[in-house]
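Sending over a structure as structure tokens; questions will come in a sec.
Note that this complex is displayed minus one protein chain, with the remaining chains in position.
Lettered A and B in written order, each chain numbered from 1.
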Amino acid sequence: MELGLLAAGIGAGIIAIGAGIGIGMIGKGATESIARQPEASGDIRGAMILTAAFIEGVALIGAIVCILLALQIGG
Amino acid sequence: MQIILRRFFLFLLILSFYSPGLVAADETNESNGSPIDVMGKVLDHDYIEVAGKKIYLPRIFLAGGQFYFYANTESALASGDFIVENERIMRADGPSVTIDFSITSHLMYVWFGILLTFFITWLAARRYRNGLGSETEPRGVWQNLFEVFFVFIRDDIAKEYIPGDKYHKYVNYLFSIFMAISFMNLFGLFPWGVSPTADLTVTATLAAMTFFITQFSGTKDHWEHVFMFPGVHPLVRIILTPVEIIGLFTKPFALAIRLFANMLSGKIMIVAILGLIFIFTDMFGAYIGVGSGIVWVALTALLYVLKAFIALLQAYIFTLLSAVFIGMAAEEHHHDEHDSSVARTANVNV
Partner (left out) sequence: MMYFLNGGGGLLSFDTGFAIWVLISMLVFIWGMGKYAVPHIVKALDDREKRIKQSLESAEQALAKAEKISKENEKAMREAEVKAQQIRKEAIEEAELLRADRIEKAREEASKVLQDAKDAIEQEKQRALIELRHEVADLAVKAASIIIDSELDKDKNQKIVEKYISNLSKN
């Protein structure tokens, strides 16, 4: 039972790492391209939000699995 | 006017901080002693709460090929036709409920969302039909705000991602779901309000609508690209065709899960952070619990701002991706032209 909670916690942490790396790379790419081409900043920002939303979606699926796991075991 | 509005929203905000406390107090008294019921705030219910009072909604069951209507759960159980077995509602004489058509809180909020959208759009349409906005400039804050959203959907989403003149057909759908999803998402910010988009059933239904519209607007080229890859070796097709067919279904699936997960996580986070007050009260006593409440309430206020932003952002992303999928299906590929242009340049090079 405790191991299940541990698994949920570790899973959430790994999701945070993965999503953080992904969104960080998007942010890096976006800021670099905005610095290179400030006139295209609007398009780049739109693409950045869209891609970040993709990553966020995947991360949230994982987060929900972890929440379910924790609630199933703990609650 | 502004001051009144500000006070009203401030009041709502304060009330929204208040409600989990009341619910938690209720729950702790009757259930298993867990200080706050996170899932209870997230799941669907057979009542809607208005100012802390529960209004029970009608239950409709299809069981054994017959419809049963009841004013609420209690009357359904009191009638004797239905009993609770394994925490599910069952017919008293055996067969389980085939389809549960009950009106639930999430369904009520779906209806609120679409009615609000329709009402606003209808009002705007009446204004435009009267010549205000079509012959003159749009007047007033609300009409301008409405037009900002409408033109945004039409120009930046529909026109941008759906090729050619085909986008005209989809403006209605895209605008409707954008506004409806926005309102449904934002309802979750109101006290006692729930966002029905934090329910997988709602988002899955919306995604299914996008899926069917996408498939019905698919051109010959689209289907050719799904099943037969022109100019690809037959052996590669064996791998690519299943991948493409699976891709048809994963796209709306991801669409549904994304919206659902975003809304649900926002809700759970707010309930969980506010729940820390009660957890702290349980662990360290009332004074520390209430004292630390300042921190949690401030954090929740920040989360509220984030959630309001995410509510609009997710509605935008759902609409945008719908438009992108429809646009991908409706696109006409021009292989012949492309090939001949390549040939022309090749000739020039020779």
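Basically, a residue touches a chain if its C-beta (ideal position, glycine included) is under 8 Å from a C-beta of that chain, and two chains touch if they have at least 3 such contacts.
As the structure is a computational prediction, the values presented were derived from the model and not from experiment.
Screening B:N144, B:N172 or B:T250 for touch with the missing chain picks out B:N172. Of the candidate positions B:A204, B:L240 or B:L255, contact with the hidden chain is made by B:A204.
Shown as candidates are B:F11, B:F69 or B:W111; the residue that touches the absent chain is B:W111.
Considering the full assembly, B:A180 is the residue among B:A180, B:L259 or B:A329 that touches the omitted chain. Take chain B: the residues that touch the chain left off the picture are 39, 42-46, 57, 59-60, 62, 73, 84, 87-89, 99-107, 110-111, 114, 117-118, 121-122, 124-126, 128-129, 133-135, 147, 150-151, 154, 168, 171-173, 175-177, 180, 199-202, 204-206, 208-209, 264.
What we mean here is this: only the chains that are shown with their structure count from here on.
Chain centres here are Cα means. That of chain A falls 20 Å from that of chain B. Contacts from chain B toward chain A in the complex involve residues 34, 38-39, 254, 257-258, 261-262, 264-265, 268, 313-314, 317, 320. Across the interface of their complex, chain B is touched by residues 49-50, 53-54, 56-57, 60-61, 63-64, 67, 71, 75 of chain A.
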